[in-house]
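Only one structure is covered here, and it is reproduced in the block below.
Every protein chain but one is kept in place in this view of the complex.
By letter and in written order, the chains are A and B; residue numbering begins at 1 in each of them.
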Amino acid sequence: MIFLIFIFLAILGIDLPPLIRSRNRREIVVYSLVYLFALALCFLYAAGVEIPSPVMVLGDMMKSVGISY
Amino acid sequence: MKIEKGKISGLHLMFSVSCFLQASTLLTSFFVSISKRDSWIAVLIACVAFLPVLWVYLRLMESHPGKNLFEINDAVFGRIAGRIISAIYTSFFLTLTSLNLRDMGDFVKQTIMSRTPYVVLIGICMVMSAWDVHSGGLRQITKFGFAFTVTSLFIVIFTTVQTAGQMDLNNFLPMFDMPLETYAHSANIILTIPFAELIVFLPIFCNMENPKQKLRKYVFGGFAIGGATLLLVTLRDTAVLGNTMDFFAMPAFETLRMVSLTQTLSRMEILFAFILITLLFFKITWLYYITVISTAQVLNFRDYRQLVLPVGMIVTVYSFILYPNVLAHIASGREIAPLLWLVCEVFLPAVTLLVGKIKKAIRSARPSGGGTAAPASNNDPSF
Partner (left out) sequence: MNRHLKKTVRALVCFLLLFGLTGCWDSRELDTLSIVTGVGIDASRKADQLELTFQIGKTEKEPGKEASGGTGSAFLLMEASDPNLLSGMETLKFQNSRALFLHHNQVIIFGKDLAEKGIKSYLDIFMRSHETRMEVWLLVADGDARSILKTETQQDKISAVSITRMILNQRKVSQQTGVNLLNFTSQLMDKTISPTALMIRNIEQDGEKKLALCGLAVFKDDVMVGQLDNYLTEGFIFGAGDVTGGIVNITAEKGTASLNVVKSQCKLTPILSGDGSITADMKIKTQLDIGEIHGFQDMNLMQVEPVLKDYATRDIEMKVQSCFAETQRLNADIYGIGAAVHRSDQKEWKSMEDIWHQIYPKIKLSLDVQVEIRGTGKISDSLTMKEGQS
């Protein structure tokens, strides 16, 4: 957990200065969205929350319709 | 708008393609467990069946010269639909990256480092990949394609010669005695999992140094080398392992274990494991790179390097949540993946090509413009 926090802070440190320097608001917003998504996923996983896997969900959908070997 | 400005030579492209295909020779258990001793026939069928797919990819590139996959999507489907389709591709590339990362973690953990946790193995690989992608870009990643391809070919030929004493050609007989659907199923798996993953090269096909160079011969060359390696590995494994081949989770590795130079210089499969890990690393780095530039393109980012690290975290976490256990992975690989991957790998490019052609035909039938359906950005010179 603590390790994760450390990693995400490091990522912020590496990526944020060039972004701020470019002064492109749109890019900063998009980047934050991706960053927060990654953050949320990682912390949810580390906390033990079961995240459904898209491949399994699609697979179940396909099986229920009958398209599978 | 182009994300990747670097250019690579045709030879680099060829060896990257072959390296990519050779990395899949370890994971032959998906189709070997179905077609058993006739697996080599399934490989040949898949090679032939892949040629039209390859043709679709190449035609797609050639009919929109100088554009990468996402620009083509925008041009053909319009801005919104194009973005959605590019997003589908992006999620597909993301899944592929995580899958391969997981495979590598599994391979290293089960055979060599059994007590190291997955996180450490995957983390180290990701750090190296991220560095590769961040600092170097296209040229960096493709630089080593030649060395890896040659080493891998050498190892395959060397082990084939070394295990020749343990081969029994009777293991191939009887041939063609399985129901036809086995061959179809197996060829389908080979088509989608090693071969049609070449779609990940579509975003950068236009980055060749000399645009006049024939894209076709390099791609075919790479496919020929990679396909030949896969065929040779399948033949070798069938000859050595015979009917026990479908027992093992990694038949190629079991064959490598049987290699012994002398009584003392035996049990050295760790040396071959090196090149397998290296090949897998190449594949993962490539897929990671493609995922990053896809994401950048979809989100309209100017410099993909900012996105490398967050996408890396998503890929890492995704590789953990993909499948709950090994059995689900194998079941999915055998039953779901061949059909699901086909949507992205074959269906979408074919539809894109078709719709593009229809649009061209419509436009050329109305020479004086006024076509309300004409897409916005199909004429910008993107260099």
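Annotations
In this text, a contact is a pair of C-beta atoms (placed from the backbone, for glycine too) under 8 Å apart; a residue touches a chain by one contact, two chains touch by 3 or more.
The model shown is predicted, which means the values in this text are computed figures rather than measured ones.
For the chain excluded from display, the touched partners among the shown chains of the whole complex are B.
Checked against the full complex, the candidates B:7, B:143 or B:257 give a single residue touching the omitted chain, namely B:257. Among B:55, B:131 or B:154, the one in contact with the hidden chain is B:131.
Here one chain is not drawn; of B:112, B:275 or B:342, the residue touching it is B:112. Touching residues on chain B toward the chain that is not drawn are 110-117, 120-121, 123-124, 127-128, 131, 170, 173-174, 177, 241-244, 247, 254, 257-258, 260, 263, 266-267.
Please note the rule applied: only the chains that are shown with their structure count from here on.
Averaging C-alpha coordinates per chain places the centre of chain A 23 Å away from that of chain B.
Interface of chain A with chain B (complex): residues 7-8, 11, 14-15, 18-19, 22, 24, 26-27, 30-31, 34-35, 37-39, 41-42, 45, 51-56, 58-59, 62-63, 67-69. The part of chain B that touches chain A in the complex is made up of residues 91, 95, 185, 295, 299-303, 306-307, 309-311, 313-314, 316-318, 320-324, 328, 332, 334-336, 338-340.
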